[in-house]
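Scroll down for the structure; my scribbles are underneath it.
Complex shown without one protein chain; remaining protein chains in place.
Labels for the chains are A, B, C and D, by order of writing; each one numbers its residues from 1.
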Amino acid sequence: MGVLKRAGTVVALPLILFAGWYVLSAGSENFYSPPLSKILTAFGDTWQLDRIRADVLPSLLRLFAGYLLAALIGVGAGVAIGLNRRLRATVEPVLEFFRAIPPPVLVPVIMLFAGIGNGMKVTVIVFGCIWPILLNTVEGVRAVDSVVLETARSYGVNGTARITHVVLPSASPQIAAGLRQALSIAIILMVISEMFAASNGLGFTIVQFQRSFAIPEMWSGIILLGLLGFGLSLLFRLAERRALRWYEGLRAAQRAG
Amino acid sequence: SSDSGGGTTGEGGVDQVKVGVIPIVDVAPIYLGQQKGFFKNRNIGLTLEVASGGAAIVPGVTSNETQFGFSNFTSLLIAQTKGLPLKVVAAGVASTGEAGKDFGAVVVKGDSPIKTPKDLAGKKISVNTLKNIGDTATRETIRKAGGDPASVNFVEMPFPNMPAALDKGEVEAAWVVEPQLSTIKAAGGREIASTYVDVAPNLTVAAYFTSQKLIADNPDLVKRFTEAMNESLTYADSHPDEVRAILGTYTKIDEKLRASLVLPKWPAQINEASLQTLIALGEKDGIFSGTPDLAKLLP
Amino acid sequence: MTTARRGSSVQAGNPVLLGVAGLAGLLLILELVPRLGLVDEKYLPPTSTIAAALADEAGDPAFWTALSDTLVAWAIGLAIAVGAGVLAGLVIGSVPVLRALTASTIEFLRPIPSVALIPLAVLMFGTAIESTLLLVVYASFWQVLVQVLYGVADVDPVAFETARSFRFSAWARIRHVLWPTALPYVFTGVRLAASVALVLAITAELVIGSPGLGQAIAVAQSSDAVPTMYALVVVTGILGVLINLLARTGERRLLAWHQSVRGEVTV
Amino acid sequence: MLEVKGLRKVYRTGTREVEALRDLTFTVENGDLVCLVGPSGCGKTTLLRCVSGLLDPTSGDVRVDGKAVDGPPPGMAVVFQEYGRSLFPWMNVRDNVELPLKQKKVAKARRAELVEQSLDAVGLTGSESAYPWQLSGGMQQRVAIARAVAYEPQTLLMDEPFAAVDAQTRADLEDLVRQLWKRLGVTILFVTHDIDESVYLGQRVVMLSSSPTVVQDELIIDLPEARDQLTTRADPAFIALRTRVYEQIQAAKRNAGQ
Partner (left out) sequence: MLEVKGLRKVYRTGTREVEALRDLTFTVENGDLVCLVGPSGCGKTTLLRCVSGLLDPTSGDVRVDGKAVDGPPPGMAVVFQEYGRSLFPWMNVRDNVELPLKQKKVAKARRAELVEQSLDAVGLTGSESAYPWQLSGGMQQRVAIARAVAYEPQTLLMDEPFAAVDAQTRADLEDLVRQLWKRLGVTILFVTHDIDESVYLGQRVVMLSSSPTVVQDELIIDLPEARDQLTTRADPAFIALRTRVYEQIQAAKRNAGQ
């Protein structure tokens, strides 16, 4: 029952929205917004097993590689920057500088250093989705309760222990917010990176559909991106629940008890 | 108001018209025509909207947000097979038809072992768009030279990135157009083949188009646009120095490069025979999902 | 022994000077990388060349028009995204049922790239500013929303119960308890959204061709005007730095009470 | 009238299950001042949170004037044991005290007056514009008390409200509470771990056993209404009462030990 109800709340709104889309688009003559029925047919025709293997899988691999790298670098650098006021003052303008540069403009520069292979695509993903992780980590680390920090200091909890046992757990709710943000940005950058020098991938395929005016297929690709984002966010939520159990308990609406 | 007629009719009966173009050499005539008043003379107030490619131009034209657009023929043919209601209203740009003196070519690095088109077989070649005019043309070049066109490995990347990619050896050859063609040659690159020339003599590469709806709603406007466009094309074709000058206004190509560019041809006539060849080649390469109907696309 | 030791403002250094030093270091690296031949300066020109191109651009009124076009699109788009994101975040975040119902839809919509929506935007608005706005708002809205949702979840149960026990109205609970708690998260969200909005404004101009810096970059790119292109890119970077400066100033004012800012001022 | 009947509360988180309250029954008449004592961890805070409608009991009933409590009843103020966390760090002391009054729609002039009076009563004049985190622990606790006092509640729930202040301030605050109680006829439920305090303050002392928690004993404090820190505490009747309470709590501990 509980599971059913939970599943119900998950699918209720999407179902309504899709139903609305279906009805509203039913008679659409517009080339660029075809009826949903057509898109769904295209979905079935397009995303067959071999296509998934040939296009979706490589994309996912690049996505995971980029996301994990971004998470590692983002949290690592974020802790260092958050803990050290001077370092923060020094590097923040530089980071802000790079953060404001649009990835499509940056790709050519990355190509100069990373070539045009998977390395380039992973770099682009890292470069785009590291920011929410970095920023949230920095802010989370800055916000660690002063009494907690003083406790750690007074008991000689220093060095790595201070970071792993005190700073990171304390900042983890905000880091989780950054990781969550980054997940969907990583998907977006996966698409953008595949607009350059790619020969397979989900993003590549969608762009090809767009260019060759295969509009229902393009929409089906967008839906697939959405599903992908949703699926990954479920996985993320599971991991988050485990890692932040203490936090959810601490913050749980006590009334529900 | 942008009523069904498309284009806003202002005072004095001047139709305000937007045209989606790409900031490259090919569209110099329309800028020149605008400067010379060929459009104003026909009561057309012209606004040129610069976009990066068809993905942004075609939807604008279909929804009448922009009234005309510029696109290469392969893209237009693909759109036609998909049932987009587009119609060509004027020629866009054409190959010079002279091997070695065209505005588009396959190039390699100066010290590359690739010497002839036949050597391109099995190589990694960059094109700006996959499954489009670039790979059709390059394949045909290889085919004509006796190589295996299927063995080529095409990589998609924007033209401006090609000089660096070629230089760094990321690709072994690049299919480029001006001004990158001149840039690469100036950096020591070698031209292997003028691919457009290999497709068909005097190939019409691109065209100006509009939506069928606008033709139905405001045939007069379309007619005037076509006339103005044709006048512009003819003028540009015969005044290369003015073309080189106008390039300085809407592009950032530096003066030296502007002086040395190979200019394309701008005939007012669309070379239908060359397009038939283009269709045949495209079908051979599996670019189209159906058979394009040229008659439906051409005026 | 009258001087303060650790954490004194003297030792921590002047943040402005440090920031300038950081940027100067970056510029130096960018000057040296091509000069030392690590990359060809044809493709990544040294800082000095870019600076010269930038000076050229600054003399061109068209550049300033482009800059202001971009900034207008950015500002309007960001304002809409932040307003809508904060509102939606507070409402969804404070009503558990809404949160459960919308979670899947939000996760579905978030990863859809704005670039994929370009045809739709052009279809609806052509190359008018609305096209750019649509993309800007779509991309940056989620940044704010997600941050606000996490921020609202961070409310201290004791503080919240205090508000409940004094029978604060729903509005007062949001205004006086949820909002201040979420504010640090909102600031991060706004900082994220500000640069995403800038990125999208420029990308949209680049692809759709609405007038602005992005279009100027596209033109410079396709004209092989490499230094000019980088000069324009540098301008966007500088915009980012300035925007962040603005956000930090606001944060210092509005979050003076918060642990993260508190620690910076007390000695 | 406040009725607590068969109250039971079990905390469940994951696999951990704690029966904080087993079975509590007692009543507090309107205008009563009842002190609650009991060993640490026996469930006093839990009880208070159930009474204030902030926590749903597992079973049993809490009624105010015959109506089942389902959310905080109007005219109630709570001083939380976690005083530090119950102050809003983003507001200065004055705003912290004033905000509930605004919610109660007290007129501006009256608000200013109440805030000033109550801060003065807890000895915090001069700290109005400080933020809570700029105050010492005892000062924070006094802000929380001032907030409740300024609110002029009909029901006042206080959870170890004087734990962080020094002896002298504590005595002053005790008198403040009794004075408020007499002046406004407030119903007060007062949790303390100081036995003397419970006897000095209350009309009645309810003693809780240690877990599993039930009401161990109730004691009517039949001291004269007018109380005084020196004379009352020296009164043999007072001493006898506090010994009673002490013994009961010892008994509670012993029971738990068995």
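What we mean here is this: a contact is a pair of C-beta atoms (placed from the backbone, for glycine too) under 8 Å apart; a residue touches a chain by one contact, two chains touch by 3 or more.
Because the structure is a prediction, the values reported are computed rather than measured.
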From D:E29, D:D166 or D:E218, residue that would touch the chain that is not displayed: D:D166
Among D:S129, D:Q179 or D:T231, the residue in touch with the chain that has been omitted: D:S129
Touch criterion as defined above, residue of A:L72, A:L235 or A:L250 at the omitted chain: A:L250
Among A:R53, A:H165 or A:R241, the residue in touch with the chain that has been omitted: A:H165
Contact set of subunit A toward the excluded chain (per top definition): 145, 147-148, 150-151, 153-158, 161, 165-166, 169-170, 172, 246-247, 249-250
Residues belonging to subunit D that touch the chain removed from view: 11, 13, 16, 18, 37-45, 81-82, 84-85, 129-130, 134-139, 142, 160, 163-170, 193-195, 246, 249-250, 253
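Everything that follows uses one rule, which is that only the chains that are shown with their structure count from here on.
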Pair sharing more residue contacts (C-beta pairs) when B-C is set against A-B: B-C
Rounded Å distance, subunit A centre to subunit B centre (Cα mean): 38
Chain centre separation in whole Å, for subunit C relative to subunit A (CA means): 17
Centroid distance [mean C-alpha coordinates] between subunit D and subunit C, Å: 48
Residues of subunit B whose C-beta touches two or more other chains: 53, 55, 58-59, 62-63, 158, 160, 164
Multi-partner residues of subunit C (each touching 2 or more other chains): 43, 119-120, 123, 161, 206-207, 258, 262
